[in-house]
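So that we are looking at the same thing, I have put the structure below in structure tokens.
A single protein chain has been omitted from the complex, and every remaining protein chain is retained in its original position.
For chain A:
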Amino acid sequence: MSLPYHILKVCGGVVFAARAGSIYSFNSDLEYISAWEYPVKQQQQTKGQEASATEQQKESSAADGPPTKRRKVESSQEAAPSNGSGDAEGAGAPETKPKKKGKSYTTPTDRAFVQGLYSTTDGRHLVAITGSDKTIRVFEHDGAGNLRLLSERQMPKRPCDIAITPDNRTILSADKFGDVYGLPLIESEDGQWSKETSAAQQKSRSATPAASQAYKPQANEFTVHTVRNRKALENQKLVLEQRAKEEKAEGPQFEHILLLGHVSMLTAIAVGTSPKNNKPYIITADRDEHIRITRSIPQTHVIEGFCLGHDEFISTICIPPLRPDLLISGGGDDELYVWNWVSNQRLSKTDLLKEAQKLAPEMAKLAVTRIFATRPKQINKKGDENNKSDDHTLVFVICERIPAIFCFQLKDSETTLQHAQTIPLPNGNNPLDVEYLHSSPSPRLLVAVDPNSITTSSTENTTEPAATTTTPSLRVFSLEQGQWHPTEQVIKGPEPSTGSSPEESNPITVQELQKILYTTESLRKTATDFE
């Protein structure tokens, strides 16, 4: 039984690849190193599943109403703020806590699937988000591919994307309800992070109600002098009390601060450093076509500007390395956009649909799922890495259900993406993620593919278990004379240890898997009005 690897992250010389809820590591020769497996006890229980499921329903009916009601809440949370009519209910509805007991897979989203892998700039920590349990996990990475779980934090709402601040201290988590929370990468015992961060957040004036949990008003009755200030302080306390009440009811018990928010569903977040003033900014993108530029901590109340012009949802954004003032964005539009995010100007548009139509002429729309930019290293004859970088950035793009990788070049003096190559994937498999290996003598491209996507249409309604064939789900491409070619390299992942594999006891159907892996096109708006 094999589920595909669907998320990739290169960290130093190590490749991390997520499969379902677990994370596997490989060295630069793509030999398997080790695994962190998603805890089985949380995920499933092979025997007595029926019984425990009923028991659990009983539990939950006592806690949050009849099971049907609860399921509705869950699904409306999936739908998030800008999607349909039930959502507003979901916005503040009681959270369903992770179940400690056995769990039956009633909905596909109950399955633990890593939704994103991120690493700190020093490569010492890896962060994973999982949608089904809304949890952010931080791992210590020994630099050799071995992970040690440091923390698991369940967010109030499902995170869609995260970014890590350049100082590697804070995780910025963007959620489906439009909010961005800051939380410490490493939880401090004495709440030092909260103290420093919230203190910094309000230095500009008395306070912001954005801080939660460990936040205390900075000024106190003794430091306040004017009447207005005193009133401000009182109000500040009032907001905090209100907030504390709400937090107690449903908020998480770890340090976290609400930093900013859209009313639209967030889809992507990045941190950019402006070459103009060397300051970090938080860049957030949403389903309602907005890209927002906000000052980073401690001034996240200041919105600096918006990059506006997309006509459809945005699903992913990317700041190319060594081009810190540029931002590439994509989503439901036919084009990729290149912006100067510092000045909020759009610099260029690149027609991606045109390229896709060369593969499938009938294609009418697309949904970009990944934009990945890297700087190729120049390797000299001896095979040593030459510090001098090439004069361009490579940009790799994936669109949902299009079996190809689109490669673009971004020359240093330019702001337009030049199409370099469209790499069709063997067997017509859909790509799920792409990574670049700066290996010598020549670089390689690593692509996670969905081996179940061989046939085009018949897969939709099949309830067959997902592919059990040996079709590899990790593909390697090598560069020959400036063109990428598939290699026959086979990556041997670990054999799932018998009895502990969730796939084994509760096989996933193709249909279910597709629902989990292909979610981007569903961000497109359907006109539903109340009239």
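What we mean here is this: a residue touches a chain if its C-beta (ideal position, glycine included) is under 8 Å from a C-beta of that chain, and two chains touch if they have at least 3 such contacts; residues count from 1.
Convention: contacts and distances are computed from a predicted model.
A.B. asks: Refer to UniProt and select, among "Ras-related protein Rab-30", "SRP54-domain-containing protein", "tRNA (guanine-N(7)-)-methyltransferase" or "General transcription factor IIH subunit", the name of the complex member that is left out.
C.D. replies: Going by UniProt, the chain not displayed is called "tRNA (guanine-N(7)-)-methyltransferase".
A.B. asks: With the full complex in mind, choose from A:K279, A:K354 or A:K411 the residue touching the hidden chain.
C.D. replies: A:K279
A.B. asks: Just to verify: which one of A:F113, A:F177 or A:W193 makes contact with the chain not shown?
C.D. replies: A:F177
A.B. asks: For the chain left out of this view, which of A:E37, A:D161 or A:E289 touches it?
C.D. replies: A:E289
A.B. asks: Tell me which residue among A:L260, A:A285, A:C318 or A:I423 touches the hidden chain in the full complex.
C.D. replies: A:L260
A.B. asks: On chain A, what residues meet the omitted chain?
C.D. replies: The list for chain A reads 81-85, 87-89, 91-93, 177-179, 202, 204-210, 228, 231-232, 235-236, 238-239, 242, 246, 249, 258, 260-264, 277, 279, 288-290, 292, 294-295, 299-303, 305-306, 308-311, 345-349, 525-531.
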